[in-house]
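For this depiction, one protein chain was excluded, whereas all remaining protein chains were kept in their positions.
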Amino acid sequence: MAVAAAQSRPEKDSARRVEAKKRFEAVMCRPFDLPETPATEAALLEFVFGEVWSRPGLSQRNRRWIALSCASAADTVGPIEKNVYAALASGDMTLEELQEFVLHFAVYCGWPKASLVEQIIWQQAFAISDERGLPAPEMRTLEPWNPGQDPEERLRNGERCFADINRVPPPGRTSPYTTAGILNFVFGEIWQRPALSVRDRRFITLACVGVDDTVLPIQSHFYSALKSRDVSCDECRELVLQFAAYSGWPKASLLDRIIAETWAKIEAEESQPTP
Amino acid sequence: MAVAAAQSRPEKDSARRVEAKKRFEAVMCRPFDLPETPATEAALLEFVFGEVWSRPGLSQRNRRWIALSCASAADTVGPIEKNVYAALASGDMTLEELQEFVLHFAVYCGWPKASLVEQIIWQQAFAISDERGLPAPEMRTLEPWNPGQDPEERLRNGERCFADINRVPPPGRTSPYTTAGILNFVFGEIWQRPALSVRDRRFITLACVGVDDTVLPIQSHFYSALKSRDVSCDECRELVLQFAAYSGWPKASLLDRIIAETWAKIEAEESQPTP
Partner (left out) sequence: MAVAAAQSRPEKDSARRVEAKKRFEAVMCRPFDLPETPATEAALLEFVFGEVWSRPGLSQRNRRWIALSCASAADTVGPIEKNVYAALASGDMTLEELQEFVLHFAVYCGWPKASLVEQIIWQQAFAISDERGLPAPEMRTLEPWNPGQDPEERLRNGERCFADINRVPPPGRTSPYTTAGILNFVFGEIWQRPALSVRDRRFITLACVGVDDTVLPIQSHFYSALKSRDVSCDECRELVLQFAAYSGWPKASLLDRIIAETWAKIEAEESQPTP
């Protein structure tokens, strides 16, 4: 296979391409050394790094949550490894934060996909400490969440957290899904864990429901992210662009449309005179 | 990688955690030896095994169909291997049943994903016979389905089976999708094969359409599962909780909503006085 090395075609190193390579190297924490194919040149280098990652409007950390969620959902080993490596090597995320990310991701995209990401996070953390001559990361022994907490108290706790995060009343305890699942586990524990901020969790959740492309959860999570002002409307729109690069245009277009509808609804709600 | 053994931490072994580990070991047919991370502790051990698999309402075999379908759809090697191993090692499923599962799964989630599962099933079957000092499972040569059957007869057969399974009239033979696909193959053969019961196929199908999250097939398959009384409303709701653990809450929430609507529709239909 004859893949010409980049340096053999100096005419291609336009200012735009040079900037894109710099961005790639800053974000991915490694030299750009991919073979020149239409996808790596036009899609990855020029678009994903030359345009998307270079934009203002979201921090690099925000963008990483989106890329990590989308790559984890796509379940492709190489991109997950490289994005996890970059998240740790850049210092943008700690090992503890990435571990907490996996737990949150498991809730939104299911346990099987999360287990691969979990494994990759440890591998990359060991690789980095090895690369830097540092001691290997320790496996902490974790404490149970709220030892001694009564299950009924946990449910009430979940109902309060549900209302706070979703900005709508909690569902009735009428099915195993809502009771054992949503109230007891997702809001009775996951969203309350301190290792990630609610804003971090919003970015991860918005990307995950986008990949799942189930309309109702997309609507409810954009509604609550916007209503709470945890994420602004401009940030949501920027999120969709980052998401489009990692999960494709069709799923992104659904998000873009739902953001417009949801924001219009919130503006209408808030322009009502309160009695 | 030094992962401390559980017995060195007696303080953590609350009654709840001890029960969860027992359940993990009973379901997965192996010792619990995963590293302690937020995802394995809070999600996998405490929630998925401590709560979900411990619930009454569905048999362990029913729950396995859901876990196997979701892990296969997520297309993640490790979880597929471990769930296939456990299905065989527990005796809950035979090799023939798992092979039939792959064929049914291929129809609902596509051949490429099925081909990975097919491969893993053989590997795990060989591993178990090896572990137990038994002769390796034989590769039988299968006979064609209904030798001598004419394609027109096969289509008519498919139309009858479609009506019986779906509780609505079959589609017209007006497109390749309905004719060559749905009538000839999916109902002309797959749903009629004796190696799995219709109730088994219902569980697999409900989980698969849930992962695909295409609204119409979800509605039609929950409708027919409930209408036929092959699966009760409580069982469907329990299915959603099991599904949530393996494919994530957003997709589960759509199922929960559709079950409620569909059950209400069936109750309304059935309270009509018949003329």
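Going by the order they are written in, the chains are A and B; count residues from 1 in each one.
The rule is simple: a contact is a pair of C-beta atoms (placed from the backbone, for glycine too) under 8 Å apart; a residue touches a chain by one contact, two chains touch by 3 or more.
Just so you know, these numbers come straight off a predicted model, no measurement behind them.
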Taking the entire complex into account, which one of A:61, A:173, A:193 or A:237 touches the absent chain?
-> A:237
Of the residues B:118, B:235 or B:256, which one touches the chain left out of the display?
-> B:118
Omitted-chain contact residue, chosen from B:56, B:91 or B:147 | B:147
For chain A, which residues reach the chain that was dropped from this view?
-> 1, 3, 35, 37-40, 42-44, 46-48, 51-52, 55, 57, 70-71, 74-76, 78-80, 213, 237-238, 240-241, 243-257, 259-260, 263-264, 267
Contact set of chain B toward the excluded chain (per top definition) = 75, 99-100, 102-103, 106-116, 118-119, 139-142, 144-152, 154-155, 172-182, 184-186, 189-190, 193, 195, 208-209, 212-218
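Here is the rule we use: only the chains that are shown with their structure count from here on.
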Between chain A and chain B, centroid-to-centroid distance (C-alpha), Å | 28
